[in-house]
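Then we have subunit A:
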Amino acid sequence: MSNIFSTSIGRKLLMSLAGIFLLTFLVVHLGINLLVLRETQDAFNIAAHFMGTNPVIKVFEIVLFGGILIHIIYGMILSIQNGKSRPVRYKKDNHSQTSFFSKYMFHTAIIVGIFIVIHLFDFYFKAKFTDVVDSVTINGKHYHDLGELVIEKFKMPVFVFGYIFAFIFLSFHLHHGFQSAFQTLGINHKSYTPIIKAFGVVYSILIPLGFAIIPIVIYFFR
Partner candidate 1 sequence: MTDLKAKIPEGPLAEKWTRFKGNQKLVNPANKRKLDVIVVGSGLAGASAAASLGELGFNVKVFCYQDSTRRAHSIAAQGGINAAKNYPNDGDSVWRLFHDTIKGGDYRSREANVYRLAEVSGNIIDQCVAQGVPFAREYGGLLDNRSFGGAQVSRTFYARGQTGQQLLLGAYSALSRQVNKGSLEVFARTEMLDLVVVDGKARGIITRDLATGEIQRHSAHAVVVASGGYGNVFFLSTNAMGSNASAAWQCFKKGACFANPAYAQIHPTCIPVHGSFQSKLTLMSESLRNDGRIWVPKNKEDAEKIRKGTLKPTDLKEEDRDYYLERRYPAFGNLVPRDVASRAAKERCDAGYGVGTGLAVYLDFADAINRLGRDVIEARYGNLFQMYEKITDENPYETPMMIYPAIHYTMGGIWVDYELQTTVPGLFAIGEANFSDHGANRLGASALMQGLADGYFVLPYTIQNYLADEIKTPRLETSHPAFDEAEKAISERIDQLFSIQGTKSVDSFHKRLGAVMWDFVGMARNKEGLQQAIDQIVQIKKDFWSDVRIPGDKSELNPELEKAGRVADFIELGELMARDALQREESCGGHFREEYQTEEGEALRNDDQYRYVGAWEYKGADQEPVLHKEDLIFEYIQVKQRNYK
Partner candidate 2 sequence: MDFTLKIWRQENAAVKGKFVTYQINDISPDSSFLEMLDQLNESLIDKVQKPVCFDSDCREGICGACGLYINGRPHGPDDAITTCQLHMRKFKSGQTIVIEPWRAKPFPIIKDLVVDRSSFDKIIEAGGYVSVNTGGVPDANSIPIPKANADLAMDAAACIGCGACVAACKNASAMLFVSAKVAHLSLLPQGRVEAKERVRKMVDTMDELGFGNCTNTGACEAECPKEISLTNIARLNREYYAAKLS
């Protein structure tokens, strides 16, 4: 029996599972991020510290990076295969009625991917591997003052624009990706699928909006 992950549907299964995992991660990430909007950044810094040091979370961190990598690598493999399956392109663009964003998953993924790399350099690697992040003492304990770093960054218009721009594209990506993940898993039901699709649309708007609101609030109100 051939390995399931060497077949078209098997690869898609991995894409979808990794995608769904990333969907849940985004919720957690957003929850913590929103803490930065409280009056002090203490809660945010404590949460960030917890995420950075807790051993269980550390395991999940590896899983997370694995998930992202799988999602990216398999996405690339599939896209390359897809490109090869039509060596001669049509002259006239496809006018079939499809969800608009589904046609540009690879393009939106590239933008989101670039953003992730920048994002990691801005915050994650700095906190993890350098001493450039200031320290702050809360209840007698030392923490990286990531909250301050966030506020510092989002006082710069270029960062604000960059982040909002990226989240718009993440929204596009999620718009198709959310419901697509369920379809790939084989979950399609005449009464539940419309609910999944509606929820996916709400999710793809609310989550990126939640992320994007942070730089806006900081830029204008802090």
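Selection rule, in plain terms: all candidates are chains of the complex that A comes from, given by their letters.
By our rule, contacts are C-beta pairs under 8 Å (C-beta built on N, C-alpha and C of every residue); 3 or more make two chains touch, one makes a residue touch a chain; residues count from 1.
These figures come from a predicted structure and were not determined experimentally.
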Legend entry - Which of 1 or 2 touches subunit A - same complex, any copy: 2
Legend entry - Contacting residues of subunit A [partner candidate 2, same complex]: 1-2, 4, 7-13, 78, 81-82, 84-99, 102-103, 105, 176, 179-180, 183-190, 193
